[in-house]
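In this view, the complex is presented without one of its protein chains, the others remaining in place.
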Amino acid sequence: MNVSQIVEALQQNFPDETIEVRDVPMRDTFVELAADDLHAAVTLLMERFDIYHLSTITGEDTGDAIVLFYHFWDGQGLTLCTLLSREAPHIPTLTDLIPGADFYEREVHEMLGVMFDGHTDLRPLVLPDDWNSPPPLRKEEEEKEDEQ
Amino acid sequence: MLQKVIGWARRKSPWILHFNSGGCNACDIEILDLLTPRYDVERLGILKEASPRHADILLVTGPVTRQTRDRLVRIYDQIPAPKWVVAVGSCGCSGGIFYDGHNILGGIDQVLPVDIYIPGCPPRPEAIIDGLARLLEEIE
Partner (left out) sequence: MSNDRITIPIGPQHPALKEPLSFMLTVEGEQVVDSALRLGYVHRGLERICQRRSYVQNVHVVERVCGICSHVHSSTYCQAVETLLELEVPPRGLYLRALLCELERIHSHVLWLGVLAEILGFTTIFMYTWQDREIVLDIMEELSGGRVAHAANIVGGVSIDVDEDQIEDIQERLDNLEPQLARFVDLVHNERSFQARTRGVGLLPTGVARGHCAVGPTARGSGIDVDVRRDTPYGIYDQLSFSVITVDDGDVWARAAVRAEETMESLDLCRQLLKGMPKGSIKTRAPRRVAAGEVVSRSEAPRGEVVYYVRSDGSEQPARVKIRTPTLPALSTLPIQLQGVNTADIPVVLAGVDLCIACADR
């Protein structure tokens, strides 16, 4: 995997956006993208660079926004990050490109309440059937739990 | 007389049903280990059964999660009386390291009456045999 080529290709593809790149230890590179560009960026990764292995999707509520990390791997890591609003987070699904993204998206959905547009089946993956509180990894939920 | 015979049979051949209600597999592989040549509990008449209808003893590992609670109670109800419950492992006894998880209700005794607690993370197979032997002493 040639990271600089990939970044260049992404920049060419989305000329209006500023793409931020930072190196992360243990051979990983984080590339920050707008949420609307993500689907096209993954298509590009798959078609031009044959990167198909999505290790997982990490979701995190930082308090200001919800960050999603799409960890790709092909001998070394390439992580696409994107920021979503906390009020109504939504992003296009990747399941049409990578069927294996199904479980990861369902998990992020139930843990943080992110909607994946186009995902047909966002049933709970690991949370119980009778779960009726808000998603457990949201900041306000975490604070409420810590008080107890 | 008949009661005596039944009691004797129960003591000599307790059949166990194993259920993982939220554990990490460590206790479960140690329980499975009991059946294999080194520990071989079958020589004590202990058989691992697959159906609750056949079992005398319910061996539960792990803390109780919200999703398994109803299933655990249903399995317990399906076991014909008299029946005994053994909590295996630290998290089965008290919730253990997972006690404050958002999906954890606590130890097995939050849901079922427990007869014997076998602590350890995971308990050694010897400890599980010892726990079962003590339970058998109780069964009269």
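Per-chain residue numbering starts at 1, and chain names A and B are given in the order in which the chains are listed.
Operating definition for what follows: contacts are C-beta pairs under 8 Å (C-beta built on N, C-alpha and C of every residue); 3 or more make two chains touch, one makes a residue touch a chain.
Source: prediction; values computed, not measured.
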Which residue of B:24, B:47 or B:139 touches the chain not shown here: B:24
Interface with the unshown chain - residue positions in subunit A: 24-28, 30, 52-56, 58, 60, 69, 71, 73, 75-77, 79, 98-104, 124-128, 136-137, 142, 145-146
Interface residues of subunit B (partner: the chain not displayed): 19-30, 32-33, 36-38, 50-52, 62-63, 65, 67-68, 71, 75, 97-98, 100-104, 121-122, 124
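In this section, only the chains that are shown with their structure count from here on.
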Centroid distance [mean C-alpha coordinates] between subunit B and subunit A, Å: 41
Subunit A residues touching subunit B - in the complex, by the definition given at the top: 127-131, 136, 145
List of subunit B residues in touch with subunit A within their complex: 65-67, 102-103
